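Moving on, here comes chain A:
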Amino acid sequence: MITLSSYLAISFALFVCGIAVMIARKNIIAILLGIELILNSAALNFAAYTRFVNHNLDGHIMSLFIIVIAAAEAAVGLAIVIRFFQIRESIHIDDATQLLQ
Partner candidate 1 sequence: MNGHSNLLNWILWMPMIGVLVVLLLPRNKEGVIRYTALINSIITFALSIVLYMKFDPTTPGMQEYFKVLHPWISQFNINYSLGVDGISLPMIVLTSLLCVLCVLCSWTISKSVKAYFALFLFLQSTVFGVFMSLDFFLFYVYWEVMLIPMFFLIGIWGGENREYAAVKFFLYTFFGSVLMLVGMVALYFVSADNPSIGQNTFDILALSGGKFTDLSLRIFGVDISFAKFFFVMMFIGFAIKVPVFPFHTWLPHAHVQAPTAISVILAGVLLKMGTYGFLRIAFPIFPQASVYFADAIAWLGLINVVYGALCAMAQTDVKKLIAYSSVSHMGFVMLGLAAMTVQGMNGAVLQMFNHGTSTAMMFLLVGILYERSHHRWIVRPDGTKGYGGLYTQLPKYSIVFIIAMFASMGLPGLSGFISEALIFLGIYQKYTTITVIALLGLLIGAAYLLWMFKRMFFGEVLDDCKSYTDMNAREIFYMSPLIIAVIVFGIYPSPILDVMKVSVGNLVSLLAKFN
Partner candidate 2 sequence: MALNYLASISRYVPELLSVVIMVGLIFIEACYDREEKKKPFFYLAAFFGLTFVFVNLAADLSKPATMIFTGSMTIDPFSTLSKMLMVLGTMGAIYLSKESKDIYDNLKSEFAIMAVGVMIGGMILASANNLLMVYIGIETLSILSYALASFKKNEERSSEAGLKYSLYGGISSGIMLFGMSHIFGVFGSIQFADIIAGLNGLSTAQLAVLLPSFIMFFAGIGYKIACVPFHMWAPDVYEGSPLPVTTFFSIVPKVAGLAILLRVTMTFFGQEGALQVTWVGALSVISALTMTVGNVSAIGQRSVKRMLAYSSISHAGMMMMGVVVINELGTRSILFYAITYLFMTLVAFYVTSFVADKYGNDHFERFSGLIKRYPLMAIMMTVVMFSLAGMPPLSGFVAKFNILGALLSEKHYMLALIAVLNSVVSLYYYMKIIRLMVLKDVESMEPIIGFGVMNQSIILVLTVPVLALGLFWSGIMRLTEGASIFLGP
């Protein structure tokens, strides 16, 4: 029997994974993916809560919006990454240290 807690467990797992990816990977694309993971964990939460706790549509709407906006954000993010790549010929995060000094 699948309960709320299992959903939450999964979403939390996703969340942690996302964080881990963002911290660990040097590839900017990967980091963007990590962000997606986190967003998804949130979306999953919303869906699960709607299913189990209260039966209005708020959660679903939230999840939908999350998906949409995540797409948009990813698009912009990728655009910026491309621009960065065009300049530096690299998508290595360590190359983004110009502003240190």
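By definition in this document, a contact is a pair of C-beta atoms (placed from the backbone, for glycine too) under 8 Å apart; a residue touches a chain by one contact, two chains touch by 3 or more; residues count from 1.
Inclusion criterion for the candidates: all candidates are chains of the complex that A comes from, given by their letters.
These figures come from a predicted structure and were not determined experimentally.
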| item | value |
| --- | --- |
| From 1 or 2, the one in contact with chain A within this complex | 2 |
| Residue numbers on chain A that touch candidate 2, as the complex places them | 11, 15, 18-19, 22, 28, 31-32, 34-35, 38-39, 41-43, 45-46, 49, 53-54, 56, 58-59, 61-62, 65-66, 69, 72-73, 76-77, 79-81, 83-84, 87-88, 96, 98-99 |
